[in-house]
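One protein chain omitted, others in place.
Moving on to subunit A:
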Amino acid sequence: MEFVSPEGLRLDGRRPMEMRQIRAQIGVVAKADGSASFEMGNTKVIAAVYGPREVQNRSQQISDQALVRCEYSMANFSTGDRMRKPKGDRRSMEISLVICQTMEACILTHLMPRSQIDIFVQVLQADGGTRSACINAATLALADAGIPMCDLITSCSAGYLNSTPLLDLNYVEDSAGGPDVTVGILSKSDKVTLLQMDAKLPMDIFENVMQLAIEGCKAVANYIREILLENTKQLEYRRGR
């Protein structure tokens, strides 16, 4: 099947280096300490952060750090066919762990000892790139909750089909069987915290694809920064300054 037409257009009309449309909103869940919704094309995700709060299970309490926990779950109607087991299956547990460890890298946990920070992510619509959308949403939610972080973590995926590196794969391109590289970086310091790839890829092409994904992450980081600045201006305005 042809994923990139001879004119250089993908199945949904994008160019190979073009990301899908991103949209984000902060403060969507009133009850949460911090929350955000993040959309990348048709993938819609809501993240909510509760914390720092008291540790639920005393035996897991860490005396000099905060405990970070994450749960990823997909809505029954998020994929094309209705899912029977939206959480607790292997993929959800793996992604929960990935998000938890990625976000832990940037949260300054030593400032909040003996407490727990819960990050919950709910996928409402899945169209490829759910992992990246979840990490971006979690970053925004943590910022909305005022949890001290050393940097913003953003994530994007890239692949390689029909001998072309493609940025931000959707579900059809993702399930084509080609390689899928997901990268998460700390936006200011350009350090990579998350790197996952499946399927085979020669080393030099891998570097190109990874570089493309990093460019995508930087674009997301710029957008996230704009959203946070806008949010802060609104807060200042409402405070009456």
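The rule we apply is simple: a contact is a pair of C-beta atoms (placed from the backbone, for glycine too) under 8 Å apart; a residue touches a chain by one contact, two chains touch by 3 or more; residues count from 1.
Please note the rule applied: contacts and distances are computed from a predicted model.
The subunit not displayed here is recorded in UniProt as "Ribosomal RNA-processing protein 43", chosen from "RNase_PH domain-containing protein", "Paraoxonase", "DNA-directed RNA polymerase III subunit RPC3" or "Ribosomal RNA-processing protein 43". Residue in contact with the omitted chain (choice from A:Gln56, A:Gln101 or A:Ser175): A:Gln56. Shown as candidates are A:Phe38, A:Phe120 or A:Tyr160; the residue that touches the absent chain is A:Phe120.
Residue in contact with the omitted chain (choice from A:Met17, A:Ile62 or A:Ala75): A:Ala75.
Of the candidate positions A:Asn42, A:Gln61, A:Ser115 or A:Asn162, contact with the unshown chain belongs to A:Asn42.
Taking the whole complex into account, subunit A touches the unshown chain at residues 28-32, 35, 42, 46-48, 50, 53, 56, 69, 71, 73, 75-80, 82, 118, 120-122, 124-125.
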